[in-house]
Structure formats: structure tokens, C-alpha cells
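The complex is shown incomplete by one protein chain, all other protein chains being positioned as in the whole.
Residue numbering begins at 1 within each chain, and the chains themselves are lettered A, B and C in the order written.
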Amino acid sequence: MTYSSKFSLALYRKMVLIRQFEERVKYLFLEGVMPGTIHQSQGQEAVPVGVCAALKEGDVITGTHRPHGQAIARGLTVESMMHELFGKADGCCRGKGGSMHMGDLERGMLPAIAIVGGGVPIATGIALAFRLRKEPRVAVCFTGDGGVNEGAFHEGVNMGAIWSLPVVYVIENNLYAASTPVSQAVKLKKLSDRAGGYGIPGVTIDGNDVLAVYETAHEAVTRARDGGGPTLIDAVTYRITGHSRRDPCNYQPEEERKEALQREPIRRFAERLLAEGLATQAQLDEIHLAVDAEIEDAVESAKAAPDPKPEDALDDVFA
Amino acid sequence: MTYSSKFSLALYRKMVLIRQFEERVKYLFLEGVMPGTIHQSQGQEAVPVGVCAALKEGDVITGTHRPHGQAIARGLTVESMMHELFGKADGCCRGKGGSMHMGDLERGMLPAIAIVGGGVPIATGIALAFRLRKEPRVAVCFTGDGGVNEGAFHEGVNMGAIWSLPVVYVIENNLYAASTPVSQAVKLKKLSDRAGGYGIPGVTIDGNDVLAVYETAHEAVTRARDGGGPTLIDAVTYRITGHSRRDPCNYQPEEERKEALQREPIRRFAERLLAEGLATQAQLDEIHLAVDAEIEDAVESAKAAPDPKPEDALDDVFA
Amino acid sequence: MAQMTIAEALREALREEMIRDERVFCIGEDIGIRGGWGGAFTVTLGLEKVARERVIDTPISENGLFGVALGAAIMGLRPVADVQYGDFLFNAMDQVANHIAKIRYMSGGKIKVPLVMRAPVGATGRGAQHAQNLEATFLTIPGIKIVCPATAYDAKGLLKAAIRDDSPVLMFEHKLLYGSKGARSESGAVDASSDIPDEDYVVSIGKGIVRREGADVTIVGTLLMMHLALQAADRLAQEGISAEVIDPRSLVPFDWELLEESVRKTSRLVVVAEGPKTGGIGSEIAATVSERMMDYLTAPIQRVASPDIPVPFSPVMENFYRPDVDRICGAARKTIGD
Partner (left out) sequence: MAQMTIAEALREALREEMIRDERVFCIGEDIGIRGGWGGAFTVTLGLEKVARERVIDTPISENGLFGVALGAAIMGLRPVADVQYGDFLFNAMDQVANHIAKIRYMSGGKIKVPLVMRAPVGATGRGAQHAQNLEATFLTIPGIKIVCPATAYDAKGLLKAAIRDDSPVLMFEHKLLYGSKGARSESGAVDASSDIPDEDYVVSIGKGIVRREGADVTIVGTLLMMHLALQAADRLAQEGISAEVIDPRSLVPFDWELLEESVRKTSRLVVVAEGPKTGGIGSEIAATVSERMMDYLTAPIQRVASPDIPVPFSPVMENFYRPDVDRICGAARKTIGD
């Protein structure tokens, strides 16, 4: 397939936006300005960006404890996210969620689910609602490679499968669950082999190739929307940052990391865009500058934004 | 394979013992003499009998909410079981367990786990203990066809698989989970297809052929004992009695039930034994008589046995 | 007006709400199977006739099905999810306690979770894994309303209120009160049937009721214990002790006003709850009443509860486990004798 320059640059911009957002947040966190803990997704950008590019308005994603990339890919503003990270009253979850619960249903993303695997049944239920209402909408569930070993994954995928619901399960397979290599947690060459146990199609793809991700997701989303039921997509990528906080990643072999950096999705896509004449270096540079400015604005605005009042904590328990 | 008359008759006797035990218990229950509720296994006898015939002393099984057959097959005495069913102080669980928690670790069976799927991780842990202690023992986990959809099944089997533990997972597949047909709960032709998702061998067999069950179990148990890791055995059988209590089984199509009765394991095995000259009708009749007497003794003794004291309830919480 | 058991009243509530509101659906195990029982206690029997696609039978996957219900609720449907025995809520605990109870809060109030959960409780001869009273456990989890109907009237009215509520509501139902019939009847059952009005009604979540007026001692209890409290009050009356029986009906929110009013009058309180005494419902009620009303109390609040043990199988021991009329009367006398 070939894609327009506009489409390609939009993908590129999203990936850069995620990367720079994560880098900026990491810096803010290490500075000690930002509360809480963070899970970041540098290196994994192609997965959410490719997947979300295949979605329509009205589709809904569920995110994980590592949700910044998913949120940006789905269309949350970095401003609303940065405010949330700073715990501000006008963050996307009004300061009640924080990094791990980033989301905004109005923008098509549930507050992220930080319990590994927990989002799988929920996404299935969202798809059930679409089915019962006869709406042509699709749910997409992000999970990590570690998430596939939770009971919730099993139960949720099985229900999606038996009811042929409009849902796509996407494994952001960064080869590690926290510090645990996927090879130690699963006795399979490909995580997509789990799909057979549920009677649904499964596919393992290069998750650092944003177009491959897009194409696979597009096919799966279309199938789901057309009543063909779920797909399990195992998108293999790599986390080129720590699992959380100040993690030095000593469990990642040096050689592996070096190689992974070679395959990191943004530079790869840039090279391809340049090679195929879909973008000029100037265009790419401009994107980087614009993205940085957007993020910087978000940081400034977040720092200046009002904190919630302590007693605001008492609201929002019951409807 | 051919088997000795002695071995064959021992299998036959166990199956008859289970069948008659269950029939007697059903009668006692309907009479209102027996407290609680019961899950019975008429028609499924070949599975636990075939499997347990492949075990050695020291091996341990975990049972389900439908454990009477498993318990008898593993070698609990009908006396200790009948006492337990009557809630007597000298029942196999001293009256604290009841029908659904039948078991006796000294005889190689954990008190049965009545939470569907709950026994799977526990059996895996028993196998882990054998591995850590370097003991040549095997754990066998019984589950129903419904049990394979619990998260606990997924998590437990996966850990057994990745650590290649000496454990065998046996699905007593009676085609229904309570009233729910297996075809409605799983989108697979064969439940053994779940095995591929864990990277372990899986096999679907005729669970009403006690020798087929024995042979399959023997192979799996041997592999497990020899360090070859777990097997998932899907033994297809049929429940020719109610799910529990006074269930009229209206969800089982009449035609299906009729056919199932044709394939019921005890008569089938009797016919085979007679045909192959491994037993005479007189021998079989004698077994039935002896079994009935054994059960009747157990009933009499259970009725006469002392109840626990109310305050005995306070014991056995902590060691 | 028709006489109904709790199982029938719950079924009627579900039927009427499913008809009234297309968004309402039931989800659970064995709830709508043709030829089946309508769930473990017949509550959903025949509801598939209202709308086949809105009675959803799931595989045995409690955590999954509560998660599915949550997802559907977030999207604006109004699921009624059940477990066959309350004990299996522990299988679904992550979804119930970490997601259902919290996701609205985590969203900063942007999401609604109109989700009803139903769970049978109570010791009924099935051993430790089909017996627990879980009210106290879930009381520790903010974000879920909890209701406990003791009568068919309340069962119907509370279930309707729960379905119409925009927040998660967990209804505990007692196995010995269902009045399930035929193959699904329970030995030791207590009659909890009521005359049910023909017209639509709800029982407000958070409103208790005085079941019997009295002057000397207040006895508070829900579900089966409410019935035993009434029996105890009868017996106490014969001894000249006038007991007031309060049924809070909801545990979250709790009708403190009603209870306080009663205690102001009687100055004595007995709290009856099936389930372990430690960490029990009785502890919360006793602590709160003591905190607020110490000056009114003329005797220490008595908690009648089960011992701190799993539920034993043998009827002899199970009867020892379950609070009974004798013990309630004893506790009431103690508040007066002291």
C-alpha cells in the first residue's frame, strides 16, 4: 500500500508528539516537579499510533498503566494530559486519575486501567454495548505482553470470541513485563498463538513499523465492525526507556538494547518518508519544532493551573 | 494394549463403586436424610477411574465440586465419604467439608475445591513442591469443561507450562457447565485446542472408554514424572444425572441423552470384558453385589456415627 | 396486589425494568439457558421472553463477566450482573473493587456506572465456599451502594431503585429467603413473601424501616437476621421486654437517622448479623452509634454474629455458626440486665 503524504505526516507527528511528551515528562519527573510515578512508552509509539489511525470517531479504546502514548494517539490533548499529570483540577480526570488513569471517554478513551489485564473484560463489555445497541462502533483493548497471563485476559477474550463482538485486542509487546522477559512468562514463540485457544484470528507483527501496524489494525477493526469478531494483534516493539521512574533497565541485555534502538519506530519512519519522497527534512524538522512548542505550552499552562481543593476529593464517588 | 483380567476388573469395580455410591447418595438426598446439596457424576466414572489408575502412591489429585467419583477413584473409602456426607465427626473432613470438599490428603486427594477453576493453580503448586523437593511425584488436576473458562485455569496452566512441572490437567468434559452447553461457552471444536496457547500437548479423547482414559493418562503422567511437563487431557463424557439436587436436566436434548446412555462407560466396559473373555457375567454380578454391600455398610455406619459437637466448629481455623 | 416470594419479586422487577428501559439487561451464568433454572435461584427464569438478547449467559468467568458488565454500563447500558453464590464475588473482586467501585472517581466524575450486582449469601449446608455473608467485606470498599432486602416487597422495590440508579449497587440476597420452588427450594427456608402492589414502586436506597415498634431495646438486622430479630422480639414480648426491630435495608448509604431515633428512645442496641463478628457489620454500627450517642446508651451495644471461622458443613456446626433467636434474646436481655 502507498499512503498520502498528509496521512503519513499525521502518523509521524503523533509519534513525535508521544516521544517528546514522554521525554519532557521524564525530565519533569526527575526534576521532582511532578508527583506520583510514571510508566512511559518511548520506542513503542508506532503501536498506538498505527492502531488508532484505523479508528473512527465513536470507537473506544481502553489503555494500560502505560497510557500516555495510547491517549495521545487516540486524540487527547497534551494539555489536558499534562494538567492531569500535575494533579490539576482541570486535568483530563480532574486530578483524580493521574498518569496511570489517563483518559477521556469523550475523546474515545476510557480512563486507563492500571491493573494489568483489567481492561480486557471492560473492552469486551464496551463492544457488547455496541452490539446490543446495533451501533457500528469498535472497541480496542491495549494490553502488554505481561497482561496476556492474567486471568482477566483469558476471560475477556473468550467472551469477545464466543459472542463475535466488535473488539480488537492489541498486545503492545515490548518484550518485558516490568523486568520480566516475555520468554520467561510464556512458553510460546509468538504471543499471537494464544488466539487459537479462543478460536479467533491472531497475528504477530512488527510493532515498530507504524504502517504495518496500521494495516493490520485496519483489517482487524474492519472485520470487527463488519461482525467478524475479534482479532488478537501481537505488535512486537521495545521499550527504550525505563519501566517506571528511574529504572536503569539493567535486565535488558546491552546488545538487545542497541539493536532495538536501530529499529526504533520514529527514525525508521522518517527514513522511509524521506526515501519515498513523502516528506522533506524541512517538513519533519518543522513537526518537531511545532510539537515541542505544543508540549512546552502544555507544561507552562499546567504549572499555572489551579490545584483542586482538598475537599474536592469527596466528590465523584457516586453519580 | 491388552490388560490382565485382574487390572480390568479392578477398573470395573471402581466404576461400579462410584455409580452405586452416587445412586445411593441421590436416593438418600431425595429422601431428605442427607443435608446440603450434591453434585453427582453418574456416567462420568471412566474419567477419574482411568486417570487415577495411572497414578502411584504419593501422587496427589485435586477435585472439583463434583468430587465423589474422583475421591473413590483415588482411593478414599466410601465409609469415610458417607460419614462426611452425613456431616459426621469422623467423616473424611470431620464434618467440616461436606460433599463439595470431599478429600483426604493422606490418600492422595486434597479436599475438593468447589470454586470452579480454583484447583488449577493449587495443583500447579503441588507439582511445584514436588519439583523443588526433587520428588518423583505427579499432581493431577481435575476440572470441568466449564472450568477452562476461569482465569484461574489460564494462570495455573500457564505456570505449569512455563516451568514444565509434573502436573496433568484433566478436563472431565461432560458437555455442560451446570446447564450451559460447552459449545456456548467456548468457540472451539475441541477443548484440547486450549493447550496450544500454553505451549503444551493437548489431546481430546473418548472419556467413556476407561482404557483409553487410562492409556492417555498413563502417557501424560509418565511424561510429567519424567520432566516433560504438563498435558491437557480433554476427556469427553456425559452426565447422565442432574447437575445438582433435583435437576430434571431439561436443557439436555432428549436425543442426546438417549445416545449418551448408549455410550455410558460401565455397560460398555462390561460388554468389552465379556467379549474379550476377561470376565464372566458371574464375576461382574459378584462385583455389583459386593459393592452394594460395601455401600450399605457405609450408610448404616454413617447413620449411627456421632455428630460433631456444635463447638467443634471453633476448631481447625489455625494450626 | 399479588403474594410473591423474593425470587418472584426480583423476577418481576427485572421483567418490568427490562420492558420499561431497553438499556437494562441481565448477565450471568446459567441465567437464560433454555431448559435451565433461571440462575441458581430461579430469579431470571423466563426473562429471555422479554428480550432474548438481553439475558446473556456467560461462561464461568466471574471477573470477566463483571468487567463486561462494567464496560457496557460505562457505555450507557444498565446491566444487572449476578453470581450464583456470593462467594464467587471474590473471583470477580478485581473488577468489583478496583474498577467498578473506582472508575467514576478516577475519571473525575465524567463517567457513570449504572450497574447492578446481585449476590446470594448465607450459610445453607453447602460448606465453606458457598456460604459466606459478604456484606462486611464490601462495606470496606467505597464506591458501591449496598442493599439487603429482607422481604419480597423490598426486594422488588430496591432492585428497581438499583436499576434506575446511576451508581453501582450491590444487592445481597439471602438463600433462605428466596422462596425458590420445586427443584431449587431450600431446606430451612423462611417465608419472606409479601403482597406486591400492582403499580410501579421503588424502595429508596438508603432508607431503613421500623419493622416492629418497641420501647426497651433496639434490635437491628438485615436479610435473614431481620426475620430472626422479629421472632426474638415476639419471644421477648412474652417476657415483658418490648423490642423495636429496625431493618436498615441499605448498608451503603446507611439510614443512621432512623437508627439513632430508635436508640434515643430505647437506649439499648443489639446488632445482629450473620457472618464473622470481627470486622462485621455489627462492628461498624456499634462503633458509629457509640461515637454519636454514647450519652444515650445505658448498656454496651451487643453484637450477635457468627464466630470468626469459615462456615462448617455439618448442620450441627452450621447451626452453631448462624446467629439464632436464642442468642438474640440473650443479647437483648443482657442490655437490659446490665
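Heads up, the rule we're going with is that a residue touches a chain if its C-beta (ideal position, glycine included) is under 8 Å from a C-beta of that chain, and two chains touch if they have at least 3 such contacts.
Source: prediction; values computed, not measured.
> For the chain omitted from this view, which of the shown chains does it touch?
The undisplayed chain, in the complete complex, is in contact with A, B, C.
> Using the touch definition from the top, which of C:Ala9, C:Cys26, C:Ala101 or C:Ile241 touches the missing chain?
Touching the chain that is not displayed is residue C:Ala101.
> Decide which residue listed in B:Ile122, B:Leu175, B:Ala212 or B:Ala305 touches the omitted chain of the complex.
B:Ile122
> Please pick, from C:Phe41, C:Phe90, C:Phe172 or C:Phe320, the residue that touches the omitted chain in the full complex.
Of these options, the touching residue for the absent chain is C:Phe90.
> One chain is left out of this view; which of A:Lys26, A:Lys96, A:Arg131 or A:Arg239 touches it in the full complex?
Selected residue, touching the omitted chain: A:Lys96.
> Using the definition of touch stated at the top, determine which of C:Ala51, C:Ile209 or C:Leu297 touches the missing chain.
Among C:Ala51, C:Ile209 or C:Leu297, only C:Leu297 touches the chain that is not shown.
> Using the touch definition from the top, which of A:Val116, A:Val140, A:Val157 or A:Ala235 touches the missing chain?
That would be A:Val116, which touches the missing chain.
> In the complete complex, the non-displayed chain touches which residues of chain A?
32, 35-37, 84, 87-89, 93, 95-101, 113-117, 146-147, 149-152, 177-181, 184-186, 242, 245-252, 307-314, 317
> Name every residue on chain C in touch with the hidden partner chain.
87-88, 90-91, 93-94, 96-98, 101-102, 105-106, 127-129, 136-137, 139-143, 252, 275-276, 278-280, 282-284, 286-288, 290-292, 294, 297, 299-303, 307-310, 312
> Residue-wise, where is chain B in contact with the chain that is not depicted?
60, 91-97, 101, 103-106, 110-111, 113, 115, 118, 120-130, 132-133, 139, 151-152, 154-156, 158-159, 162, 315-319
Please note the rule applied: only the chains that are shown with their structure count from here on.
> Linking chains that touch, what shape results: line, ring, star, complete or other?
Shape of the chain contacts: complete, all pairs touching.
> Looking at C-alpha means, what's the farthest chain from chain A?
The most distant chain relative to chain A turns out to be B.
> Could you work out how far the Cα centre of chain B sits from that of chain C, in whole Å?
35
> Would you mind listing the residues of chain B that make contact with two or more other chains?
Where chain B meets two or more other chains at a single residue, that happens at 149-152, 184-186.
> Check each residue of chain C and list the ones that touch at least two other chains.
In chain C, residues 58-59, 61, 63-64 touch at least two other chains, as defined above.
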